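The complex appears here minus one protein chain, its other protein chains still in place.
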Amino acid sequence: MTVTDQPAAASATRRLTTAKAISEAIAQEMERDPDVFVMGEDVAAYGGIFGSTTGLLDQFGPTRIIDTPISETGFIGAGIGAAVEGMRPVVELMFVDFFGVCMDQIYNHMAKIHYESGGHVTVPMVLMTAVGGGYSDGAQHSQCLWGTFAHLPGLKVVVPSNPYDAKGLMTAAIRDDNPVLYMFHKGVMGLPWMAKNPRSIGPVPAESYEVPIGKAAVARPGRDVTVVSLSLSLQHCLDVADELVGEGLEAEVIDLRSVVPLDRGAILESVGRTGKIVVVDEDYRSFGLSGEIAATIAESDPGLLRAPFTRVAYPDVPVPYARPLEYEVLPTHRRIREAIVSVAGR
Amino acid sequence: MSVEITFPALGKDPDQQGVVATWLVRDGEPVTAGQVIAEVAVDKVSVDVEAPAAGTVRLLVPEEGVATPGTVIARIE
Partner (left out) sequence: MDDELRRGFYRQMVRIRTYEEAIRADYHADKTPAWDIGAGLIPGEMHLSAGQEPVAVGLCAHLTADDGLTAPHRPHHLALAKGVDMRKMTAEIYGRETGLSHGKGGHMHLFDPSQHFSCSGIIAEGIPVAVGQALAFHRRGTTNIAVAVAGEGAANQGAFHESLNLASLWKLPVVFVIEDNDWAISVARTASTSVPSNATRAAAYGVAGERVEGNDVEAVYQAAGRAVARARAGEGPTLLEVHTVRLWGHFEGDAQAYRGDELAVAESHDPIPAYEAKLRADGVLDDATVEAVRAEAATEVADAIAFAKSSPEPSPASAYQHVFV
């Protein structure tokens, strides 16, 4: 298990938002490797609807930062083709919810070409996409869906929760010869026009570095309950864990950082010590990530658990628009706290 | 000798209020010339604010604090 890779304060006094950390990672890889280029809707002059490519057009110009038509199948497919010919495209799917119009290219082509070719063809491509809700964007613009993509073999899935990991995971994703789905929650980007958790701004080394794909991090060590989460929910878990210290409860918070590969070892190691687990997942409850974690524990040793497996997930309903409805179903601080306290008390 | 950092004019209206959306440094931290120290915004237009000189930065407006163009939002000492 990896204890947090956060750098010593001295080498990282510079703070960035997650959005800036992502664009910096892309910029540094583009400086290093002329085969890296970016394609997507509104990635050029606009800088990405959620700020993932801000500043890149000025630095690299329109032949390497390319605005596409609204043709996801077309340009994601084009990314795949460029990748099989040795280029390293970073392609943006504006909202993960739009995957419906281009899923064939993603799961039947990007994810399977390497396998179908018996390992002879690689697709070194990054597909980055904005996920998540909490700001009333409704059913078609607020989903997380890492469970959906993780279920399909052949693509890696990474989900940063903070600026340091965001930069390191993007660098690793670009350098990885496999197709990587890079899912950034809009709520962790640190955007000036959306309510933000202070954890969306943090120390980021100026130099290039990687965060290993497939390795979780202990965001906060503890002994009483294992809390496994990712993305924006991870930030909420840390907030709750900080509060609970005052009540004598030490939660161990694990940031998955990657969904595929899933760091099952990290989860089992922690649960092996605490005997109690709460999974906090903003994706839909059933048939997804949280269930996979339960299965992992049950398959390994059901005796590990001294309290029932507990999850705080999005219920099996589409995302509602009205604020009281959306906040009823999101994995909020209140729900997380209740779950941790309840599990700890058993 | 200190250098003042003022809130920039972003919109067409010179009196339009904006906010210091994000401080990227903490009060009293050392900064270098050119270092991006804040992201400020008027409606959805946002820009980076750089430190004009090296020194110790003093933050004079809280995060998400309101400011108009010309307001002194920080000082480099």
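A and B label the chains in the order they appear, each numbered from 1.
Here is the rule we go by: a contact is a pair of C-beta atoms (placed from the backbone, for glycine too) under 8 Å apart; a residue touches a chain by one contact, two chains touch by 3 or more.
Quick caveat: nothing in here was measured; it's all calculated off a predicted structure.
All shown chains touched by the missing chain in the whole complex, by label: A, B.
Contact with the chain that does not appear here is found for just one residue of A:D67, A:D239 or A:E292, A:D67. In the full complex, the hidden chain is touched by chain B at residues 17-19, 21, 41-45, 64, 66.
The omitted chain makes contact with chain A at the following residues, 41-42, 44-46, 49, 67-74, 97-98, 100-101, 134-141, 192-195, 315-318, 320-329.
Please note the rule applied: only the chains that are shown with their structure count from here on.
Chain A and chain B have centres, each the mean of its CA atoms, that are 31 Å apart. For chain B in complex with chain A, the touching residues are 19, 21-22, 24-25, 29-30, 35, 39-41, 43-44, 46.
On the chain A side of its complex with chain B, the touching residues are 13-17, 190, 192-193, 196, 201.
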